[in-house]
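Please read through the structure below; I'll follow up with questions.
A single protein chain has been removed from this complex, and every other one stays in its place.
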Amino acid sequence: MNRRTFLKILGALAAVAGTTGILWEVLRPKQEPARTVRPNAYTEGGKSLLSIVKGKPETDIETLVRRAVDSIGGMGKIVSSGKTVVVKPAILTADKNCAPDPRVVAAVVKLVREAGGSVIVAECSGNGSSTYNLNYVGITSAAQEAGAQVRDLQTDKEVWMEIPKGVKLRDVKTYSTIYKCDVLISVPRLKRHGSSTVTISLKNMMGTVPPKEMDRFHNVDLSQCIADLNTVIKPDLTVVDATYAMTKSGPTGGVMVEMNTIMAAGDPVAIDTIAAQKLYELEGAPVSGVVGIKHISAAASLGVGTNDPSKIKIIEEKLS
Amino acid sequence: MRITRREFIKLLVEGAAGLGLLRFVSLVPLKGQADVVRPPGAVVEEQFNSLCVRCGICLEVCPTKAIVLAGFDDGIEAVDTPKIDPLSGPCEFFRGRCQEVMRCSKSCPTGALQTIDRKDVKLGSVEFDPGKCLAYKGKECIVCDEMCPVFEAITLTEDLKPVFHEEKCVGCGTCVHACPADPKALVLLPKGAKRVVW
Partner (left out) sequence: MYGKMKIDRIEVLRILAALTVIFIFAIAPLFGIMYGSTPALSFGSLTIVSPLEFALACLGTKSLLTNLMVPTLIAILIIVILGRFFCGWICPVGLMLEYTHALTVRKRRRGIGTLWKNREKYVALLAVLVASFLFNFILPYLYSPPGTVYRSVIYFVLYGVIGPDLIVMAMIFAMDMLAVRFDRTWCNSLCPLGTAIGSLSILNLLKPKVDQLKCVNFDLNCLHCESICPMRIPLTRADHWTMMYCNKCLKCWINCPVKAVKIKILG
């Protein structure tokens, strides 16, 4: 081999190394900073506002939702013209009792649109195809009729994000739609759940991460991970569908009990606490058990919200 | 087309040798008659092996990618026949994309997979290894119970550990697919599978 050939080979190797280095740097997934989370907009005198509106079986659901949201201050407090709003219903699987009533979702979409925002109803189901599930429970058609775009998050681009305040979870992968939205609204159903005892707004946020991340949470420490997740993916408003509540067991296969109630709050920890109390009351279980629900107290410790009833102002209303 | 006697005998011997070879190969199965979980509506194994022409249509129509091709380790007679692999995807015949129509059975051209009623389908049942289960290690996990579409095929003990009831299990593989443990605590076996007698 002469010098010429040697230099040529060296040059070629350098080119390959250089290109690989550049490609690696460009293509590797980069961790994004945490999503900006705004403080609770629905407060009064330092207390979190929470509304509970109960109607009759024949009461129009849209009226219930409207009263609930207006009682705490209205949609206008978080949504203004031109904002992108993601409405996250709690679907999980193809089960009409597990998911919220499509009319509740449609009412929320309508309120957002009245306030001037554009709506995307997004979901990443833990079981099966999100597209199929959304369609099966009736939310796709109801949301589209109300003027929202329906998106299956599993087709969306993934974003890797850090969790600065996380105790067990220091980073998480979520989806671009969630990361980039201006406002996040959580629409769960009031349900029992085996391991975390209840599944309402805080657990609903698990449907914004890919299935592999859901697996990771279970491997690490489910309750703490839910709390850590909510420090970066926190709903600005929660509307709990308690028209029918799932009791005894969940999130599927429980006993549905008619409650005709809609609850709304800006603080997800507060609404989880009070809604869990309502559920326990309905079942005849001691309300003191709510304190033991791990993910709610973990979230409260991290400052996501408050689980202290003295710091929650409840506005109850019964519609005739 | 003339043929000499010599040639005829040569062909006869070749034929016998060929048949012998085929017989020998089928006597050397790596696992005897295939013992795999078949898609819903599958006929009994001897008939399945004849009826299945290995066209791959069921694999192509499956929306969850639950159907995969059997390899050589499932027995040489079963190579390229369809089987259910829950690690690739769960079978959603009981709840999900195939709950109205079981697409594989509907599209099978020869009848190796028959269209039967959903309630007559049992693909197999799961086998549980508590040593690998997160709940038995003290973690909060009841994903299998959460995802199981069959009422009370999986129940929980007082301290939230899963218990599996083989007689209610339909073998859909949803729990296996969803189990977050690595390695998984569940495996889908053809035990108790109901096959159609054709």
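In order of appearance the chains are A and B, and numbering begins at 1 in each one.
One rule holds for everything that comes next: contacts are C-beta pairs under 8 Å (C-beta built on N, C-alpha and C of every residue); 3 or more make two chains touch, one makes a residue touch a chain.
No experiment lies behind these values; they were computed from the predicted model shown.
Novice: Considering the entire complex, write down the shown chains that touch the omitted one.
Specialist: Missing chain, whole complex, touching shown chains: B.
Novice: In the full complex, which of B:C55, B:I116, B:L160 or B:V187 touches the chain missing from this view?
Specialist: Answer from the full complex: B:C55 touches the omitted chain.
Novice: Kindly note down the residues of subunit B that lie in touch with the hidden chain.
Specialist: Residues 1-3, 7, 11, 14-15, 18-19, 22-23, 25-26, 46-47, 49-51, 53-57, 59-61, 65, 68-72, 77, 79-80, 88, 107, 109-111, 198 of subunit B touch the chain absent from view.
In the analysis below, only the chains that are shown with their structure count from here on.
Novice: If you average the Cα atoms of subunit A and of subunit B to get two centres, how far apart are those centres in Å?
Specialist: 37
Novice: Within the complex, which stretch of subunit A touches subunit B?
Specialist: My answer: residues 92-95, 126-129, 132, 193-196, 214-216, 218-219, 221-223, 251-253, 294.
Novice: Using the touch definition from the top, list the residues of subunit B that touch subunit A in their complex.
Specialist: Subunit B reaches subunit A through residues 63-64, 90, 92, 95-97, 99, 134, 139-143, 145-147, 149, 151-152, 156, 160, 174, 178, 180-182.
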